[in-house]
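Only one protein chain is missing from this complex, and each of the others stays in its spot.
Just so it is clear, A and B label the chains in written order, and each chain counts residues from 1 on its own.
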Amino acid sequence: MTTKHITRKATRHISQNEGLIFEKSSPGKAAWKLPPLDVPDVDTATLLGRQERKDLGDMPEVSEIEIIRHFTRLSTWNYAIDLGMYPLGSCTMKYNPRVNEFVSRIEGLANGHPYQAEKISQGALRIMKTLSDCLLEITGMDAITLQPAAGAHGELTGMLMVRAYHESTGNARKKILIPDSAHGTNPATAATVGYAVENLKSNGRGMVDVAALAAQMNEDVAALMVTNPNTLGVFEQEIHKIAELMHAKGGLLYMDGANMNALVAKARPGDFGVDVMHLNLHKTFSTPHGGGGPGSGPVAVKKNLAPFLPAPVVTTKADGTLGFEYNRPQSVGRVRAFYGNFGMFIRALAYIFANGPDGLRQTTEDAVLNANYIRKGLEGVYDLPYSTPSMHEVVFSDKLQSKKGVKTMDIAKRLIDYGFHPYTTAFPLIVAGALMIEPTESEPKEELDLFIEAMKSIAEEVEEDPQFVLDAPHNTRISRLDETAAARKPVLRWKPENV
Amino acid sequence: MRYLPKSPADRAAMLQAIGIHSVDDLFSPIPAECRLTRDLAIPQQMAESEIVDWFKQRAKENGEGYTSFLGAGAYSHYRPVVIDALVQRGEFLTSYTPYQAEFAQGTLQAIFEFQTMISELTGMDLANASMYDGSTGAAEAVMMAVRITGRHSGVIARSLHPEYRDVLNTYATHQAIPLRMVSFTDSGQVALKELETAVGDDTACVLIQSPNFFGTIEDVEAIAEIAHKRGALLIVSIAEAASLGIVEPPRTADIVAMEAQSFGVPLGFGGPYCGVLATKEKFVRQMPGRLVGQTVDKNGKRGFVLTLATREQHIRREKATSNICTNQALVALMVNIFMTVYGKIGLRELAKQNLAKAVYAADQFSKHAKVLFAGAPRFNEFVVETSEDPYAINSRLLGHKIVGGFPLKKFYPELGHAALWCCTELTTRSMIDTAVGLVAESERSVQTMKEVEQEVVR
Partner (left out) sequence: MSYPSDRRYTKEHEWITADGTIGITDHAQDSLGDIVFVELPKVGTEIATAKPFGTVESVKAVSDLFAPVSGTVTSVNEDLATAPETVNKDAHGAWMVKIKVKDPSELNALLSAADYEKFVSEEAAH
């Protein structure tokens, strides 16, 4: 068996076993201590009567050192950007700068209450205003809301605004066009807002088929949702024409900003006809993914859609101070309590400050350079279904390897043994057996070389011993898990009797 | 740029390997008329020290050093230091959604423990891996009830957090779910008679909050009976999670939509927070959001995976239970660590301190002003009605570096000069006495003014 490169990136090492926290619990252990009560004690039974809770059931009782060890041990079972490359396509797993974490925890910012008086909220408002201004300049749009809590939530907000805009003209319209290469959230969002979804086929180059669009576009279509560059990492070269086609029949152009990392400081959606778009601060602007969130999904729009932004919006008052404007009669309403994931605004703004205009441009250039370097390195080894130039990500397929019965997910699992997180598998849907690779700008040349070597080595393994790849991963704490059993008889919580 | 790991020589070598001369060639797919040829007009690159200074300056303008009586959906509780020590470990902070279970077991097991503790605390069978926040969680719960019952309208308590109601309105409008509002009685609780008539055969759910927006604990059982009698589900929203330490959980509810911010999540000017949905086992397939389940690997070893993924957008697309994609994993981890630190006994003691502080404060206020909604049990919030506009009182309190209660006029015009005050374990007796003193002073001066006016009239 060839494992010639495997030790260059990863080596097996001891990791600690650790049970569930409930299995460590025993009565009398504690990790907490409250200060003495400085007001009279109360009789809870009298105060609460039958509403009093007497027992908290199976909640744990453990000491502080056990908590530290418990979560530290768990943490060592995770892969992370801090450990190495995370080539997940369309996820933009870039470095999460530590200064972002530091500034978000400064007292006054971390402890600010959302309802404290505007007079003592000027700092928070200034952060929101500055971030808004920066994002508007980066996208070339006119107005923005920071309220949505994540990308999909931003999409929802954007589509609500599309609907409100059409309703204000007297016709809400009926459907949304979505290219077949789109992310699953796009159709889910359109449906949530009450629109029918109509699929739009891609052309042979992996782009929106403009002729098909012209044929499908009519007065029933409220908007087209595009991702640009799309999920193949391909820039929609006819984006101007697409925008014209939409606008000519009164439709709007929505852009999913998932792939903005290919465009920042190089091209602005507002300059190529986009009417409304969302950004993912946790992708393009370096806020941490944290194992699945929190995200933040600002939505930027052109002037004609500005009246429909969720309330409140940040405004500059006559005296020069900042405040929240609630009186917005055409607003789609609120999409979240308070003002959004403020902690993420701080982090994203710190990232923009650290970069400046030249840093952001270099970032985008490096992201695109890295993707093309990988493409060059793996061309011929893996099938490239679309030869159209790549921007920040490249999509291969498992066509060559599947002849040996090895699918993209198997290759991905084997990549784990080499010390890398897998790329995105089986997406976009228009590529059968897709391997979607986005390195981001954060990878040094050495890491990219190791990745290319690992992928080549796996391709060789597929030829020599496909079963070995099918059984991967071999070096992890646990092997492939029985997902069927998990779904047939879901066990979603610990119970004492499960032991 | 200090985050970029390449030397000019690296870049040159990579361009050569690709077979091009300049990085500009890589951007040629973007039509020239779409390209930006100038610098972005944003602040120039800053050093780390400059960034820190800038944000410290903003913190100074943002109520740094103030203590507060604000609650109303965002609560100030002590955060044990182990929380930040652990959540800042790169393996948690910088990992992705745990789709690749083999080396994301840390996140997965932590979520499984989170789901367990939330189920235990809420009195439900199971809980999801988190939602954006309490407001969106409540809206998702209503849509879930619509799917389960096949009915198309909702009945909402007016004592539900007003901003949660706003969010729900936004969602419901486009799902064509009419919402009927039920008001509150003099005790601050849901008006049961009105509720009886509001719930009909097309009611998918009744949505209440307990403790409600006024801090009053609802009679959940009585409300459940009314809802269930007509075949509607009961959704209970919990905005102050700390109440679960001492207030009986809503076991008769069908769905609990909780905001878990109180458990170790910084106030952070409103976010990120941590919503959670918990429900009965029979409704699990209609619940949105990620779920972690226990299973075994091929050697029989226990492990955890994301499960029941077919409910989600990436598989069902336009037929998904929700378009929700991310959860709040890192914030849920904070909540998880907080619950673990306090545990079975600590959460109760913590809740008891909150209760004691609020009882003391309400007693003191009641000596000088009117404490509304007496007659029903409360947790750590209460409503004080003053003669003077609470905004005026609050602005004097600011001089003592104290942020006063939340004036209710904005959301409940009929409550006039009432404000919602919150006490937690962090509220000190001296803070309470200062605030009460100022309110007493205000009442005295209003009284004197009245007397003077009466003199003049005479």
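Keep in mind that, in the parts below, contacts are C-beta pairs under 8 Å (C-beta built on N, C-alpha and C of every residue); 3 or more make two chains touch, one makes a residue touch a chain.
Keep in mind the model is a prediction, meaning the values are calculated, not measured.
Taking the complete complex into account, B:309 is the one of B:222, B:309, B:398 or B:440 that touches the chain left out.
Of the listed positions A:15, A:467 or A:484, the one in contact with the omitted chain in the full complex is A:484. Among B:21, B:251 or B:285, the one in contact with the hidden chain is B:285.
For chain B, the residues in touch with the chain missing from this view are 285, 309-310, 315-316, 319.
Counting over the whole complex, chain A has residues 483-484, 487-488 touching the chain that is not drawn.
Here, only the chains that are shown with their structure count from here on.
Centres computed as Cα averages put chain A at a distance of 21 Å from chain B.
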